[in-house]
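Here the complex is missing one protein chain, while the rest keep their positions.
A, B and C are the chain letters, set down in written order, and residue numbers restart from 1 in every chain.
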Amino acid sequence: MQIGIIGLGRMGGGIAKRLMKHGHTTVVYDQAEKAVSDLASAGATGAGSLADLVAKLDKPRAVWVMLPAGKITEETIETLSGLLEADDIIIDGGNTFYKDDIRRAKALKDKSIHYVDVGTSGGVWGLDRGFCMMIGGDKETVDHIDPILEALAPGLGKIERTLGREGDPIRPEKGYIHAGPPGAGHFVKMVHNGIEYGIMAAYAEGFDVLKSKNSERLPEDERFELNLPDIAEVWRRGSVISSWLLDLSADALYENHDLTQYSGQVADSGEGQWTIDAAMEEAVPAYVLSAALFARYRSRSDNTFGDKLLSAMRHGFGGHVEMPQ
Amino acid sequence: MQIGIIGLGRMGGGIAKRLMKHGHTTVVYDQAEKAVSDLASAGATGAGSLADLVAKLDKPRAVWVMLPAGKITEETIETLSGLLEADDIIIDGGNTFYKDDIRRAKALKDKSIHYVDVGTSGGVWGLDRGFCMMIGGDKETVDHIDPILEALAPGLGKIERTLGREGDPIRPEKGYIHAGPPGAGHFVKMVHNGIEYGIMAAYAEGFDVLKSKNSERLPEDERFELNLPDIAEVWRRGSVISSWLLDLSADALYENHDLTQYSGQVADSGEGQWTIDAAMEEAVPAYVLSAALFARYRSRSDNTFGDKLLSAMRHGFGGHVEMPQ
Amino acid sequence: MQIGIIGLGRMGGGIAKRLMKHGHTTVVYDQAEKAVSDLASAGATGAGSLADLVAKLDKPRAVWVMLPAGKITEETIETLSGLLEADDIIIDGGNTFYKDDIRRAKALKDKSIHYVDVGTSGGVWGLDRGFCMMIGGDKETVDHIDPILEALAPGLGKIERTLGREGDPIRPEKGYIHAGPPGAGHFVKMVHNGIEYGIMAAYAEGFDVLKSKNSERLPEDERFELNLPDIAEVWRRGSVISSWLLDLSADALYENHDLTQYSGQVADSGEGQWTIDAAMEEAVPAYVLSAALFARYRSRSDNTFGDKLLSAMRHGFGGHVEMPQ
Partner (left out) sequence: MQIGIIGLGRMGGGIAKRLMKHGHTTVVYDQAEKAVSDLASAGATGAGSLADLVAKLDKPRAVWVMLPAGKITEETIETLSGLLEADDIIIDGGNTFYKDDIRRAKALKDKSIHYVDVGTSGGVWGLDRGFCMMIGGDKETVDHIDPILEALAPGLGKIERTLGREGDPIRPEKGYIHAGPPGAGHFVKMVHNGIEYGIMAAYAEGFDVLKSKNSERLPEDERFELNLPDIAEVWRRGSVISSWLLDLSADALYENHDLTQYSGQVADSGEGQWTIDAAMEEAVPAYVLSAALFARYRSRSDNTFGDKLLSAMRHGFGGHVEMPQ
């Protein structure tokens, strides 16, 4: 099957390569000409502009937009929607906020252009392992691009099947899912990331408790100097908390026991915040997911104004002095 | 009434002075001779040792121990219990862990010595305003020392009475309470401090949200530069969140809008932690009180090892780089 | 000064009465004719419609809209904006989301109509105690309606002045503040409510720890049966955590020790959620304020699907059985 791909960064480039490896045809465009020519020499048809890309695709066209979420994606889809025709398909593979998907799909429907949102997990490993994809859109359109999606997905692989699942594996067993109407793909991916933050924070706090078991605050006979790389390792083997994130932690801790190469100022990319927004709209308590997000905020700031206010109150009622040293 | 006082720091000294002002007799002791002589010149009987203090008191003796919680209080009470006789009374006015009270009261009961624990709130303001006291002990003993307690307490004052409370004010309306058997006083005081942490954290977070409303993260037309001292001021007048802690915040913010004199590294004194311990023993969710405590821990540390582990995982799955700058 | 008031419920009616008591003139309108006639007999000029109200006001008109936030307020202001003329003033005294204020103020500015947002705290007590008001708008407009605002505010009263504040009291000392441009009033009020949730939750958790100290989970000699009304009472007198919310708690606990008249299903009115939204936009950690909000969500639901998933996982790895009984 033929597909246009806009945005040839780490993710977009990986997608193009994996599709070509599986026998699909790609027409590719990026603002960086070198990204286009590199892929062209790997078998893709290069395009010099959005219009050129559209012109080089057969009808009904399918165009995969793989750009940073926000302004650039919004503008590109806006432009594309002027170039495409009825029955064409726009696929947004970025980290778009799902309400933007809902809005766009409605607007494009007026032109009979189909809109598909694809949330993708798997990071830099996707090219090799395949991409785990959560997809929103109308059924016929998703079915139409199924060959593309199946090629990108990891497939059944060696992972044991869930108890009771038998026969031909369905899409989710192959690593992609048609989650619902437009927006549903990015919504499920958003919650995925919310959970990701929570799990990461659980490990982070736990390893902090292990690390600080050697603290001088403790009575001497209650201190342990623990080997964190080996603990991460042992938990990978038969423990209840084995996971891919633990595998990655074991890699990192083995490489550098103290993780001194990291500043500990941790970014967040929007989905964590949106997950809390969604939880609040639904009146769902999200203590853990919000705490995980706030820990990232806190990691990026020095002592807060609020902390100073605490000191000020303590000075006020108790005469406590907490001054800069 | 006559009472012995051990420990003449800010709190102990204040107690002695307030009692003498109300016509009570004090025998005082402190390791620092100057503290003893200062109070002696204000009317107290000075003592040169614990034994001397005990010798100078009439039977049945009442001794108020006002020392830092922990080892020094423990040792002093141990020594005292060897010096005192049946029917004498030991009062621990410090911030002792209530389970230590329960243990001590049991041990002293074997010698027919009475044990009273008094948790005190009001900080440096107590000498003037009176001390808010939460008391544990057996009924007769607490009744016996009631004149002392009433003199230390703030009294009914100008605070409006609670709806329905009429007639002669009971002890709690005068600012002291016999909360229950030994340990109950410090237990109630401990929970008081747990709540205090929570309330302080609520203000701290709220003022942070106000302060950061001017952040460059926000779209320019959604930023406000807010006057925090004036906001604290206005909330003191008829708002739902008026409180003494807000009064103190208003004082501090008016003095220094940016609180630059504070480092923002906030101490905790044990009661917050014990409150969470108690909550866990009772299986009571304590999300807010624990978060308030953890914020103090966090305020005293640089980026945690856990934060670095987050960065390490992000590097592992996404190639994100979060290095020291 | 003359003012129009739309919406004569508990708050709007109280505002009209308090203004008339202070010598101001009111033109009032409500969908409920009875509310209008009641106020008319108390001295107000009644109006039969928005148009009638506008007609009865002198130019430049000032109209205070005191309706539930959301659709009804939005529509009323929309209609008003068609009836009013340049230099007239619309005041939204409800609990409007501050971004709606920013949007409206911009739209009305095109017609040279001024927009003022007033966040009000003090609840049902405001008529007597005065309303604590947080105001957004341009300086001239706020100054123009100052007589109205001052009449509604509690005034300096008997509350002690903040350390260092001297001379003629400024607005915040009289209980109202011009916080900034349109939206700033409701923003400050929103954070006020966020803090309110946090403080309330701190008391709630603390009293839970006191109440459950009698739990059968605990060793018998560590249980206390505590008198919660009296503890609330004593904390009102000289303790660090005295506050108006504690006063109200003391009232309620004295009336009914076990609070059996309440279901414990606690509503939230939007500001708590918006405060968390604001915190996230600013990247401010809001552990306590969010936990306080989530506790309200949780109080309104039975066991969650997430709880069941926990049981399911426990069954999966440990064979634990947690069935409905």
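Going forward, contacts are C-beta pairs under 8 Å (C-beta built on N, C-alpha and C of every residue); 3 or more make two chains touch, one makes a residue touch a chain.
Just so it is clear, the structure is predicted and the values come from calculations on it, not from any experiment.
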- Residue in contact with the excluded chain [from B:115, B:176, B:197 or B:317]: B:317
- Item | Of B:84, B:151 or B:240, the residue in touch with the unshown chain | B:240
- Item | Touching residue (missing chain; options C:200, C:240 or C:284) | C:200
- Sole contact to the chain not displayed, among A:110, A:140, A:168 or A:282: A:282
- Contact set of chain B toward the excluded chain (per top definition): 240, 273, 276-277, 280, 283-287, 290-291, 293-295, 297-298, 300-301, 304, 317
- Touch residues of chain A, complete complex, unshown partner: 99, 102, 121-123, 125-126, 129-134, 153-155, 157, 159-160, 162-165, 170-177, 179-181, 183-184, 187-188, 191-192, 194-199, 201-203, 205-206, 208-210, 212-213, 215, 217-218, 221-222, 224-227, 230-231, 233-247, 250-251, 254-255, 275, 278-279, 281-289, 291-292, 294-295
- Missing-chain contacts mapped onto chain C: 10, 122-125, 200-201, 203-205, 207-208, 211-212, 244-245, 248-249, 251-253, 258-259, 261-267, 287, 291, 295-296, 298-299, 302-320, 322-325
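Note that only the chains that are shown with their structure count from here on.
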- Item | Chain of greatest Cα-centre distance to chain C | A
- Cα centre of chain A to Cα centre of chain C, whole Å, reads 39
- Message: Using mean CA coordinates as chain centres, what's the gap between chain A and chain B in Å?
- Response: 47
- Residues of chain C that touch at least two other chains are 240, 283-287, 291, 294-295
